[in-house]
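Below is one structure, written out as structure tokens; the observations come after it.
Here we show just some of the chains, and they stay where they sit in the whole.
Labels for the chains are A, B and C, by order of writing; each one numbers its residues from 1.
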Amino acid sequence: MKVSFIGIGQMGAPMAMRLIDAGHELTVYNRTASATQALVQRGARQALTPTDTLNADVVITMLADDSAVRAIWLDSGLAQSVPAGRVHLNMATTGLGLAHELLAAHALSGSIYVSAPVFGRPSAAEQGQLDIIAAGPANALQQCRPLFESMGKQVFEVGQEPHKSNAVKIARNFLLATVIESLGESFALVRKAGVSEADFLNILTSTSLSAPVYRNYGKMIVDKAFEPAAFSMELGLKDVELALSTASDLGVPMPSASLIRDQITAAIAAGHGKQDWAALAQFIAKRAGL
Amino acid sequence: MKVSFIGIGQMGAPMAMRLIDAGHELTVYNRTASATQALVQRGARQALTPTDTLNADVVITMLADDSAVRAIWLDSGLAQSVPAGRVHLNMATTGLGLAHELLAAHALSGSIYVSAPVFGRPSAAEQGQLDIIAAGPANALQQCRPLFESMGKQVFEVGQEPHKSNAVKIARNFLLATVIESLGESFALVRKAGVSEADFLNILTSTSLSAPVYRNYGKMIVDKAFEPAAFSMELGLKDVELALSTASDLGVPMPSASLIRDQITAAIAAGHGKQDWAALAQFIAKRAGL
Amino acid sequence: MKVSFIGIGQMGAPMAMRLIDAGHELTVYNRTASATQALVQRGARQALTPTDTLNADVVITMLADDSAVRAIWLDSGLAQSVPAGRVHLNMATTGLGLAHELLAAHALSGSIYVSAPVFGRPSAAEQGQLDIIAAGPANALQQCRPLFESMGKQVFEVGQEPHKSNAVKIARNFLLATVIESLGESFALVRKAGVSEADFLNILTSTSLSAPVYRNYGKMIVDKAFEPAAFSMELGLKDVELALSTASDLGVPMPSASLIRDQITAAIAAGHGKQDWAALAQFIAKRAGL
């Protein structure tokens, strides 16, 4: 398939590489062109402008945030100039409002908008082990399936309306934040009672909280392995604020998200911004005098 | 082994039954004597007073709360009259202060205090599938091991000081509460975005939150299966307040516990007190206008 | 002085009337022209477009929110076409980001931006009893002084940079919200102890909490006088969200604002949106089962 890929960052680079390796004809674009070098050496064509990417069946974007997507697709008019029938597949964590705007813009062009954010860190992207949450018109999802299979290990289709997959991604990242916050609070409590974090974590993950998230974040916290950040506190704050602005738009009280936002804000003010967001647990421990 | 069992309730009854079935010589006591009937028919000796239970190697208590244990062991003097060398094995969810008091009282009598709260609901108790968190002197823990094997599938020893196992139990029950609260908030968010709870739950438990706790509470919430309560909202409030009073004693800020306490209090005021504490998620949905 | 006034609403109308009565030569503009009728009858000139207002020494805006100001001054280019030396005096509750944008836009035109939000309800505006928080260049503030004297009873100058007055207004409205929330919680507590709200309020306002805010909101709560709303719950939510977005931009944890945002969101979901925001206290009472 002819595929374009806009946004060759920590996640985008390994995802694009998987697509080349699966035999797709790939065009790549990144604002800083040097990031595309390894992909070009592997056979990708380099686009010099976003418009250069439009000659493809599917144009994937994996950009930093709403405003990066909005800048390329809405403000600079890509959505208006994309030929009818082409698919724009947005795989980043973006908001529901943006999904509504892109849906409308693509509808005008006769192009198709699919939103398919992913769960997983760069290492999972390299191995094609991402979990993909996809929403869009059924035939467009079908068209994207070979791409999903190259990049992910599971695909969950959640409906025709693109914003639904964004809601799932946002709500689930909020849940990750609650795991870190609650591990932090409970670790502080047991430590002050003389129990080691490691022992407590072992009990948790040997019983009914035996999920990868508890194991992985728990181990990072026990090992104080917060640098280099797989997912930084600042990115974490961005995600929690995305949850809160979505909650605000939809009229949902999310007191846990509110509380975590305030904790992360304080943790960043205390200098933890560049650490992995699991360092929130260490900040919580300090707050308890540990 | 000669074993006594005080407190034949929802949890105590199946636990005691397992001990009889494992061949232990069991004496049972319950304030309301009728509760012991099935056990007596199976061969248990009925004690008419708590003091009647003291002629045993190990006296297990599985009582409702701190004040029930305090009433029997401290106020009415059982800890003073227990013969030296006997083991008092408390398997209920009780506080750290009580552990300190009982440790001191038993030290005076030359008897031994072991604290070993359990994870698991009555059905797990019936099948001997409890998880047991044990703390006490090493030789006493060794002595209790055959009993633990009859009642549980795993034992975690967390040290010599009995209060440590209470801290683990309290901190872990707090984590369960955060799972319900955060599921409630995230379910409300996705529902308002048009995604069904069931689809969202399936995604969560098929990816990195695949823990029994998320599956079980998630299913209860999706099915609105809150009655009869396996663990009522009122008991949940008791546990969260135990976490908060422990946090207060140890000087640990636990904002998530605080927030959940207020939510549960409001949920009880709204009439959910006798439902399973997973109904908190439904209360949260209502708060979002769902 | 030649003055223009854009935004003839609940607050703008009485403020503009005060200016006419003080002898200023007033031009008025409102999107819905009918709102200006009473002012025109009193001698104001009616502008047909925003641009029509620019022939004045000072152009006052009193618009609903950031986006209304942005639409007129930035998107439709008023800030670009305003003659050099003219003063744009924004008296509404708007954000710090908007203040920075307007400052930059006016600097390009050689015009001057002054931000001067007010404290006080429509009845205070009618009587020229507003409190005015002003920030802008010293000579512009001096030029505005006669206008302030017609509309307000006190002016507080907080510096040259316009955004400072916005920060003061936002922070102070947040404090009003905390008064309502805390009165709600404390009223619920004393009521459940058998003490009447009215008695408790009398004690508070006869001792060290004797401020108008406690008296006024307290009385509204005791009297359940929430309709018609002097300041609706929905407007209150907007103000608390303004506090939170400002806090987010500046890196300030504001847990009280977070908690109140969630409470108001729930209160609106429960149908209180059009009531005065003091009705939050009634919602809190219901949450306690009262």
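We take it that a residue touches a chain if its C-beta (ideal position, glycine included) is under 8 Å from a C-beta of that chain, and two chains touch if they have at least 3 such contacts.
These figures come from a predicted structure and were not determined experimentally.
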Seminar exercise, completed: The full assembly in this file, of which 3 identical chains are displayed, is built from a number of copies equal to 4
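The definition used in the following text is that only the chains that are shown with their structure count from here on.
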Exercise. Same or different for subunit A and subunit B, when you check if over half of the residue numbers at their contact belong to both copies?
Worked result: same
Seminar exercise, completed: Distance in whole angstrom between the CA centres of subunit A and subunit B is 38
Exercise. When the C-alpha atoms of subunit B and subunit C are each averaged to a single point, how far apart are the two points in Å?
Worked result: 53
For this session: Quick one: which residues in subunit A touch 2 or more of the other chains?
Result: 247, 251-255, 259, 263
Problem set entry | Interfacial residue positions of subunit A with respect to subunit B in the complex | 96, 119, 131, 133, 154, 156, 158-159, 161, 163-164, 166-168, 170-172, 174-176, 178-179, 181-183, 185-190, 192-195, 199-200, 202-204, 206-214, 216, 243, 246-247, 250-257, 259, 263, 284, 287-289
Problem set entry | Residues of subunit C that touch subunit B when the two form their complex | 255, 265-266, 269-270, 287-289
Seminar exercise, completed: Within their complex, subunit A touches subunit C through residues 241, 247-248, 251-255, 258-259, 261-263, 265-266, 268-269
